[in-house]
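Omission of a single protein chain aside, the complex is shown with its protein chains in their original locations.
Think of it as A and B in the order they're written, each chain with its own count starting at 1.
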């Protein structure tokens, strides 16, 4: 009896020993538990994408249990009376069944759709963060390229998913996809016929898109996401410059206990947000769209938001057709095939292009404040402006209708905006960056403006500056070197007043409250520390 | 199709087609006669309208209601549509032959009188009450004839007696109406500042009058194209499915536009919530 009791208490130890004897896991496991991650709000944006992908897998598996990817014609006999007796494809019928006859099915469908939109949105936001902070520089160029491929795969996953229910809107999207394939010179008709298995729409496309949507593309996404995260693990995360932080260390929290817990909590928050949106906002009501018919269409027919930039470019493209003898290249080819191709591949090479231009071969583990590389910010702002104009043009009919603007005027505004706004964005953002840089240098050279005006004996008024560093014999501040990090510009940031805002918008380690640096004597308090950390 | 179902579909169609293509000889004759009569009557009406001089003093022939309507017309409409509704070039079209249904639609929804000349007359608070609209309509009707709303005032189908009306109306709605008014009935943009209005607040009467008369840039759906029953089915679909049925997919339907408003929502709500959460997580406590 007694021995059994001892065994129970010792069980985990015995088990752990057994595992290590077989797999030699102790050292790598400890390394994992101890891995240090830097802490900054902008480092969590990519996690949103990861977590929404997990939600997509979970909800997607549920949907496959009920969806029938078949284009066989059936008559609807379900509870939704406005379609009863209507001929439709089995795919559409099963989507309706999933929405109305599976308990909670509509909720799952909406979660899946919102998670997809969130996945793409967070990818874009995350990419913007990576780009503007220069996190793609050596040694992380390949991971940037993988990220761009992930966007493209997400784009394809989204489009195939959008097409599956075979409703009036998704059929229209497929029709445009077929027209885009047809527009490819020489091989266009062959490509379209091969993919659709004959003339549009054929009987195969839903089944083919289904296998792409549930197996091929998610498989690719899963593999690339693993590599993406594996590289982040192996190369360790970048960090902002700051006290103690160098190019050769990571300052932050160990994975356990705190960091992992935060990640878990954040996953729940992402999940909760998707659930909330799925409950509050109705995604496109396929039951109103009806089954796809080549003759039916709705005003305001759009692709999902991440495809909208392409649709917008197609809308803005002038009707320039190129004739070569008896053959021709339709205008659709340029924005939809060349445009999409260029917009998803050129960004992939940006890290190498920038390194080459700057002749930069060093390893960068410290992020750059956007202002410290105005040209990069300019290029980023230019791309974002282009993307925004194209995306807004993708919904220009809805904007025209809701704001009572002429549709033709919207198209022209888009055409002009696409040419004018990106250079303007470039110019403005570069100037803003230079201005911010200059102000940083000014404060470092002269100190913080105190707001105290002093009148000199000769009648001159001057503002008193609080030097940030030592002063010379005349009491003038000695200019400080710029450290690549926030320069305090207000008196309360250098401790003149209690901090006005409790660090909500600022990173964890504010310079003014920098933690004890390695050189400083420790504050003693051994007993108390033991109370917190010692186990039973 | 991989199976025999399209053939079945066609057979179903074939039955209908046979009925429609080969009506009995007698019925065809009867139809032809009726059409002839209608055409004669219409021609007569148009002739009467186009020869106002000959009937200049005939205003006395107007019924009492139409007389009231003429009063209103001469006060509010004559500037643009001219004396006896002949139209004024560059200001307003002739109203001869537009029928009382047009008046019901244009005046009843406040589109007429217009406040200013623009691409399209907008719906606003009606200036005339129901009786005045009726009087105006009567006046225009007696002046030049044209489509009239059904006298029985029946604009919708009773779903209890005729439950298939909803699905049939939906099918007709998607074939004939959605290209401009949208799957969700939210309306849509047309070329150069014109637009198809949203159907969310349209009354059955307005919908019927609009189909019958084709106001502004809307095509006309005469009774030969969409029978009164088919019109009632469409109206039933619009009122029951698009206006009264609460959306099952959420408290907010995002205008049933789909992608555009969803894109706004994912950034405005989803990304915003999560970025603030991230700020809070990484913020110093």
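Please note the rule applied: contacts are C-beta pairs under 8 Å (C-beta built on N, C-alpha and C of every residue); 3 or more make two chains touch, one makes a residue touch a chain.
Throughout what follows, contacts and distances are computed from a predicted model.
Missing chain, UniProt name from the options "Protocatechuate 3,4-dioxygenase subunit beta", "Sulfate transport system permease protein CysT", "Cytochrome bc1 complex Rieske iron-sulfur subunit" or "2-oxoglutarate oxidoreductase subunit KorB": "Cytochrome bc1 complex Rieske iron-sulfur subunit". In terms of the touch definition stated at the top, the absent chain reaches A, B within the entire complex. Checked against the hidden chain, the listed residues A:236, A:446 or A:465 yield one contact partner: A:236.
From the options A:128, A:152, A:193 or A:480, the residue with contact to the unseen chain in the full assembly is A:193. Only one of the listed residues, B:138, B:176 or B:261, touches the absent chain: B:176.
Contact with the omitted chain, checked across A:277, A:448 or A:468, is made by A:277. Considering the complete assembly, chain B touches the hidden chain via residues 1, 6-7, 9-10, 13-14, 16-17, 19-21, 35, 166, 171, 175-176, 179-180, 188, 190-192, 194, 196, 214, 216-222, 224-225, 240-241, 244-251, 277, 280-281, 285. In the full complex, chain A contacts the hidden chain through residues 30-31, 34-36, 73, 79-82, 100-101, 103-104, 106-107, 110, 139, 172, 175-176, 178-180, 182-190, 192-195, 197-201, 236, 244, 247-254, 257-258, 261-262, 264-269, 271-273, 275-280, 292-301, 311, 314-321, 326-332, 363, 365, 396-397, 407-408, 411, 509, 515-516, 518, 520, 522-523, 525-526, 528-535.
To be clear about the criterion, only the chains that are shown with their structure count from here on.
Distance from the chain A centre to the chain B centre is 45 Å, each centre being the mean of its Cα atoms.
Here chain A touches chain B in the complex through residues 39-45, 48, 71-74, 81-87, 99-100, 106, 110, 113-114, 117-118, 121-122, 125, 168-169, 203, 262, 265-266, 269-270, 273-274, 276-285, 288-290, 293, 295-300, 302-305, 308, 391, 395, 397-398, 400-401, 404-409, 502-510, 513, going by the rule given at the top. Taken in their complex, chain B has these residues touching chain A: 1-3, 5-6, 9, 119, 159, 163-164, 166-167, 169-171, 174-175, 178-184, 186-193, 195-196, 237, 240-242, 247-254, 256-263, 265-267, 269-271, 273-275, 277-285.
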